[in-house]
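The structure appears below as structure tokens.
With one protein chain removed, the remaining protein chains of the complex are shown where they sit.
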Amino acid sequence: MRSSLAMRLLFAVVVLMIVLPILFPFIWMLMSSFKTQVDIVAWPPRLFFSPTLQNYERVFREQNFLKYFINSAIIGISAVALSLLMGLPAAFSIARFGQKRLSVFILVARLMPGISFLMPWYIIFSRLKLMDSYIALVLSHMLITLPIIVWIMATYFESVPLEIEESAMVDGATRQRAFLAVVLPVAGPGIVTSVTLSFIFSWNNFMFSQVLSMERTRTLPIAIYNFVSYAEVDWGAVMAAAVAIMAPAILLTMVFQKYVVKGLTMGAVKG
Amino acid sequence: MKSKFVLLIMVLSVLAVGAQQKEIRVLLANHPYGDLLKAAIPEYEKATGVKVNVESLQESQLTTKLTTEFATRSSTVDVFMTRPLQEGKMFYKNGWYEPLTDYDFSDYPQNALDVAKFGNKPYLVPLVTEWEVLYYRIDLFRKAGIEVPTNFTELENAAKKLNTADIAGFASRGRGAAAVTQMSSFVYNFGGKYLDKGKAVFDSKEALDAIRYYGRMLNYYGPKGVTNMSWENIMPLFQAGKVAMWTDASVFYGQIVDPTKSQVPAENVGIANFPAGPKGNTPYIVVSWGMAVAKQSKNKALAMDFIKWATSRELAKRGMLANITMARSSVWKDPEVRAKVHPGLIATQEFAAKFGYPYDRPYMSAVGEARDLIGEVIIESINTAGTSANLEKLAREKVQAVNNLLEDTGEFGVF
Partner (left out) sequence: MSAGKQKGSFVERHLHILFPLPAVTFVVVMMLFPVLYTFFLSFTNWNLTSGMPLTVVFLRSYQRIIQEPRFVAALGRTFSFTLMAVSVETVLGMIIALILNREFKGKGLAKLVMLLPLVSTPVAIGIVWNLFYDPTIGLANFVLTRLGLPRIAWVGSAKTVLPSLALVDIWQWTPMIALILLAGLASLSTEPYESARVDGASEWQIFWHVTLPMVMPTLLTAVILRSIDALKTFDIIYAMTGGGPGYSSETLNIMAFKYSFEYFRMGQASVILVFLFILVLLMSLVIMRLRKSLEL
């Protein structure tokens, strides 16, 4: 039964009706980031205007966003790397030895409201003079990245056939050796999924950095928030900052689309 | 082996220099005067050889950071900028300010010193003063053929005339806690107060009249969504030409006449004294920022030296020339300053300094919470255009809650 042209057209319209509202805020953000303040406050809102780069200039030159960019990257990458180091063996063990309780324990870390650890951290870190230190921020962000990595990788390792590591073990390798030499190399897609997602969540985190970071280690989400709260809402520059923050996560998503979808949906789909 | 030895020598020499180099740590606010100091500090370092480690923080983050460091006794701060009315009482009570007994305070007005002193000792140096003014659009007034209002009746009539679909006749902060400071002058001019003799009294008839008036003005003539607006939302509206009158702190003058930020030409922006109320005219004039030495500082001599420099007459003059309204009296009389600073600022300052009231918020340790509580009453009034039958009851409840806060910190009935 081939659908008629009219049906196909109707379907296309329906799909557009789904996609456009999702996309629209991004388009508007992007457009506004190239508008002058005059164009932004214009009424009725302007669709056509002569674009300017002054907002981006202001964000990077005057507001020093590059520094916060680097901070976000340092913290995100360190948190993800350390979490991989700890999380991969744990995920493997959960998958191989069926440690259900352990996986639940780590899942709880994902479900708990962040603020219930944040307050004690705040007290402890300030006693240890670790406020505004990369150590404190990386440790806190690891509580975001580690559960994601363990959760995704445990599921992934379960899908890796036992035979490959068993055949390595028949050849005389220990299980830990087989894990490193045989299992990890085939776990690439799983690692890509978990790394991409956990990095994005660390990149987007606001609450932990808002409390634990100050001037030195401030990350991007805090920078944009502060920018709004005392830069007397310079909308164009704020939108440029928003574009700059979202761009890396969106680019990562575009490159690793397949993996991101899998990572985000598998927890629920798998029974 | 040899390279290791060289390395060791290098490390040791660095340590030795580090030990000799005198250092202090200074926390500044993201405020025009903080920026000015930050830029001037290299001069100080060059003149004294003391290394100054500066950090600039947004005002609420500054309070948070200082509170945390002091309360957990992990502080290495020597000198810091501080908001006397927001955190002064709490910091003093916790013993976080070092008394400044050998600082010369003779160049400061008495009302500024009132908030710097606890008992009979001064604990902080007043830096910047702010007072409430009325900003208005000269062109719109001319077009409507009316005069600049000098009292609340005229203010309301003018707002009514100037209000159009596109332009709000009158704006002032509506976001609860943030509105508390700017509503204070209204409360005073109606004859009310937030606190009196260590007790909350903003449920008095006078205070409620002020709250109702404020609510009516903003509901009828204020910008849409005003209950979510503080100065950072109103200023861009004013700059975009969408507000005819705005009551707020004097510090914003420089920014609303800045042609790179405002679409309203500077010659169309007027600044006038806050209008009088039924009980006279006593707008707030407050020390919004001061500077203090930390009690926990281990370099008190250096810190004292630094604070004397940072609050010196010379730097205060530099501040004035950058349109920062400083607390030192003498700089206001400086001819160079008078030539450069806008006459409207000078005139309103003189008025407020003579007649003003030195608090713009309930002066207590738990200011933040008290402002949230009073803010609820303000929002209820704005939402109902001041007609809420519930307002007395709500105000009474909040007075009780503020009194509880005062009791919690042992300030109830103490003054």
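For clarity, chains are labelled A and B in written order, and residue numbers in each chain start from 1.
Note that in this section contacts are C-beta pairs under 8 Å (C-beta built on N, C-alpha and C of every residue); 3 or more make two chains touch, one makes a residue touch a chain.
None of these values were measured; they are calculated from a predicted model.
In the complete complex, the residue from B:39, B:71, B:266 or B:414 that touches the missing chain is B:71.
Of the listed residues A:77, A:102 or A:130, the one in contact with the hidden chain in the full complex is A:102.
When you scan A:137, A:168, A:200 or A:214 for touch with the missing chain, the hit is A:200. Interface note: of B:79, B:125, B:140 or B:237, the residue touching the hidden chain in the full complex is B:237. Looking at chain A, the residues touching the absent chain are 11, 14-15, 18-19, 21-23, 25-26, 28-29, 32, 40-45, 85-87, 89-90, 92-94, 96-97, 99, 102, 104-109, 111-124, 139-140, 142-143, 146-147, 150, 174-176, 200, 203-204, 206-207, 211, 220-221, 224-225, 228, 235, 238-239, 241-242, 245-246, 249-250, 252-254, 257, 260-261, 264-269, 271. Those residues of chain B that touch the chain absent from the view are 60, 64, 67-68, 71-72, 90, 93-95, 174-176, 223-229, 237, 240, 242, 365-366, 368-369, 372, 375-376, 379-380, 383, 408-409.
As a convention for this text, only the chains that are shown with their structure count from here on.
The mean-CA centres of chain A and chain B are about 39 angstrom from one another, to the nearest whole unit. Interface residues of chain B facing chain A in the complex, by the touch rule stated above, are 30, 55-58, 61, 65, 68-69, 72, 74, 76, 166, 231-233, 235-236, 239-240, 242, 255, 261, 263. Chain contact summary for the complex, chain A toward chain B: residues 37-38, 41, 43, 122-123, 126-129, 131, 214-216, 226, 228-235.
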